[in-house]
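Report on the following structure.
Below, a portion of the complex is reproduced, with chain positions unchanged.
Letters are used for the chains, namely A, B and C, taken in the order the chains are written, and counting of residues starts over at 1 for each.
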Amino acid sequence: MKVGVVTFPGTLDDRDAARAVTTGGATAISLWHKDADLKGVDAVILPGGFSYGDYLRCGAISRFAPVMEKIIDAAKGGMPLLGICNGFQVLCETHLLPGALTRNSELHFLCTDQKISIENTTTAWTSSFTQGQEIVIPLKNGEGAFMCDDETLAVLEGEGRIVARYVGENPNGSRNLIAGITNERGNIVGLMPHPEHAINTLTGPTADGLGFFTSVLNAMVK
Amino acid sequence: MAKIVVDVMLKPEILDPQGSAVSAALPRLGFTFAKSVRQGKRFEIEIEGEPTAAQLAEVEVAAEKLLANPVIETFVVRVEK
Amino acid sequence: MTLDTVTVAQSSPDQSQPFAELGLKPDEYARIKEILGRRPTSSELAMYSVMWSEHCSYKSSKVHLKQFGDKAVKTDALLVGIGENAGVVDVGQGYAVTFKIESHNHPSFIEPYQGAATGVGGIVRDILTMGARPIAVMDPLRFGPADAPDTRRVLPGIVAGVGGYGNCLGLANIGGEVVFDETYIGNPLVNALCVGVMKHSDIKLAKAAGAGNLVVLYGAKTGGDGIGGVSVLASETFDTTGSAKRPAVQVGDPFVEKVLIECSLEIFAEDLVIGIQDLGGAGLSCATSELASGGSGGMKVELDRVPLRDASLSPEEILMSESQERMCAIVEPSKIKRFLEICDKWDVTVTVIGEVTDGDRLEITWHGDLIVDVPPRTVAHDGPVYNRPLAKPEYVDRVNAEVINVPRPTTSDEIKATVLKLAAAPNLADKSWVTSQYDRYVQGNTIQSQPDDSGMVRIDEKTHLGVAIATDANANWSYLNPYEGAKLALAEAARNIATAGAKPLAVTNCLNFGSPEDPGVMWQFAESVRGLADGCLEMGLPVTGGNVSFYNQTGSVAILPTPVIGVLGVIDDVRTRTPMSFEEAGLDLYLLGETADDLAGSEWAYLHGQRGGQSPIADLQREMRLIDLLVAGRVNKVFTAAHDLSQGGLSASLTEMVLRHNVGADVTVENIGTALMSETPGRVIVAIDPSQTKTLGDLATKHQIVLTKLGTTGGDSLVINGANIPLTELRTAWTETFPKLFG
């Protein structure tokens, strides 16, 4: 299985995402933001970082990259798509996922080992977990507070589209402790914390993040 | 040469931690005038010559598409002397 | 205003020039006239003034820094030594590592966020310039008292700036320091370290060779940033009420720098440059004159080709501008096409601004008129050298004679109160309010970061080769005895590497001092350099580079002498490192090294307003035996954990160890009134499985290090001589200090 990892100018965690893909058992294919095709990949990851410096709004400029057009089409067709951190922000800017990510309530960048619970194990990226499983992976961002209107929140909650929630104190002011959400079909997931930085205990706090990258092996394009 | 200004503010129902931080800091510094503070963005766009109606319409489109995120923000376009 | 060309200068020899305002002394100005055989043009004057400033020419420090060369140890590990943008060290397996510290003190006081941010940006470009991929940063910081109102302005801004820039570049922050002292109140210290890695064959140097080769400027456009900043800020006593000079605030654009890094690495990978130089202090003046003097010939530059952000800039200002995120490369004509393509791929602005000539002059034109015609070496390397007067300050003997008089705990209640007071002291308290604003995970190779003794990064994912770095300064000891203080800082940094089991390999430094025109400060400086050079010679560690920052004072009060020493070590397999703490109960705790009554310059004395007494004398032979022991113990898997003792002594180190994984300890020590807070150097706490007892004893005997059993691990308290300190209480004391101070 081939998983594309997109690099925008200013992307930082692309190598890490590729390493996690490989560790998970798939082949990582690097995609450049100006690419006009997806090189035959079966799934795509939009990794973390500061694409375009996070200027204007995080993800606001990257969403218009040429490669995004193809990704949006493929994802609408069911291709598994994971946005991590800055990638999640891009997904919200493209409106593939509802809501937006705004400034952390404490107003500074926060890097911490964060406990989250997996609340939906039916998505393309979370099938390796058990319902309610608590894991610890790094959270590191300045704008990670998930915001949306009450109606959208009710829909997300009602349809079980909250993929992961922060456990314990709210680290950034996210509504309903939301750490990650999915679309109706479950192929697109946006996640604020970084599973790719938790694939072994040598370089990460745990190996808990690996589940996201093994899950996608089971998800076929429908 | 003229200046078009786009003001972008968070929608009233969206939490504004930056505005709240300013609100909280003002009285600590002895300033008591503010009932509430919201913080937004201001874009100053310099254009060649006087702005036409068509141009202003284009700025509206650009604001909707790029400068503001309609999910959480509202914006106003105006010409400034 | 008419352009001051070389022709104009020749025909108006007596025109008065503002050399003094630019920071040049009358004899320096006379020397420039002598070199040129005429008065300089205003552009030439601009170049000489910035390049001959203290910051760029090291005119007050050069005579002392020579010792790093004279006393240097012979080592094959040093691939590039002092003089280039950064030193390069062989770490094995074909890898080379480059690392360096630089200061950005004065700009960070004026505008904390941007000052700190551009400090990080500058050191990262130095590392990149050597041909290396920057992989991690560290930030040794010094502030005024933690509760001073100005510290509340300066510290959050500086921390946000370090994080804002470093995080956006994708560089893991693997350590630093946060130290508070009154003397830094109008003059915080922002030192930034960057480390980069490359293959031996990738090393790049700053030289412009080969007539006809092109001079290429790429990166950000040039604006009015920090014009005059270098000479004004670094040459004259820092004075906020001074004349209305150009604003010296440079604003960084980390996104542009990130793109510049990736673009440059791609250019290096295709071997498209002959020489390269980043634009830092003194901007184009520095880059062109240094590149030209590094090569064999001369250089011609058409200054009007430089892309400008502000079209009103004069040629003098363009030459002096310190706009960030710019690089200057020497490229063969046959390779320029590919060079431009790569810049285009990354949307990086790039312009050919000149070429290398076979002459021996640096010639710069402005729309065809010659405005600079100088021998490049005279600008870059032949600046003035001062042997400034130095004199041991009056205070030294006086404070050395003082007797420390501090409370000495004996009862359980006193022991507990002492431990909690030290844990909560701003200099020793939990720094995660700071470090949680830094990305420590990016690039996926961070093995150790805060709160470990050293930062450690893996540089090869297959072989697990890694490097460790620690920075240390003990300004209190340097104040009492700058010679020993520098040696002790070196020893501490080396020890902080060795506790993890890495072998110290090379040294960098950032020497932060007051005004060199004060003979007492100059003496502190000279003694510190002598101490560091002697120490490095004795320990067999080469100094690969560094930075000097003078004029760190508020009014007439100089900062404490603050030589920040960085030591780089290598570890062949990061998986085998010794962690700083234990996760299980039932381990035995031992102290390696002897404890004396060393309270002079200690945190405990500082907390009681005492700054007198004699600093310890460094015993580097013993430090080296201890390092060997720690490395051997790591290789033979003797230790479960090892943690160094420094500020706050045994009390602080035990606090850090038990809180790391929330596993307590029960220890008993003799002479508690000294042992708890003494800061005798050369000590480490190790945790071992009881089965290792004999091996540890044999190691200690072999390396002649005194070994004392302290106690055992376990429980949910730290128990010292029967005084029970619940971990919850200890953690509260340790963690609440920063949030309380800074929100």
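Here is the rule we use: a contact is a pair of C-beta atoms (placed from the backbone, for glycine too) under 8 Å apart; a residue touches a chain by one contact, two chains touch by 3 or more.
As the structure is a prediction and not an experimental result, all values here were calculated from the model.
Recorded composition of the complete complex stands at A x1, B x2, C x1, labels matching the chains displayed.
Throughout what follows, only the chains that are shown with their structure count from here on.
Taken as a graph of touching chains, this assembly is arranged as a line, each chain contacting the next along an open chain of partners. Chain centres here are Cα means. That of subunit A falls 29 Å from that of subunit B.
Centre-to-centre, using mean CA coordinates, subunit A is 36 Å away from subunit C. If you average the CA atoms of subunit B and of subunit C, the two centres end up 41 Å from each other. Not a single residue in subunit C touches at least two other chains.
Looking at subunit B, no residue sits in touch with two or more other chains.
The part of subunit A that touches subunit B in the complex is made up of residues 56-57, 60-61, 64, 92-93, 95, 98-100, 102-107, 145, 147-150, 173. Only residues 9-10, 12-13, 15-16, 19, 49-50, 52-55, 108-112, 138, 140, 142, 194, 196-197, 202-204 of subunit A touch subunit C when the two sit together in their complex.
Contact residues of subunit C toward subunit A in the complex are 160, 163-164, 167-170, 253-256, 258-259, 262, 346-347, 435-447, 458, 461, 574-575.
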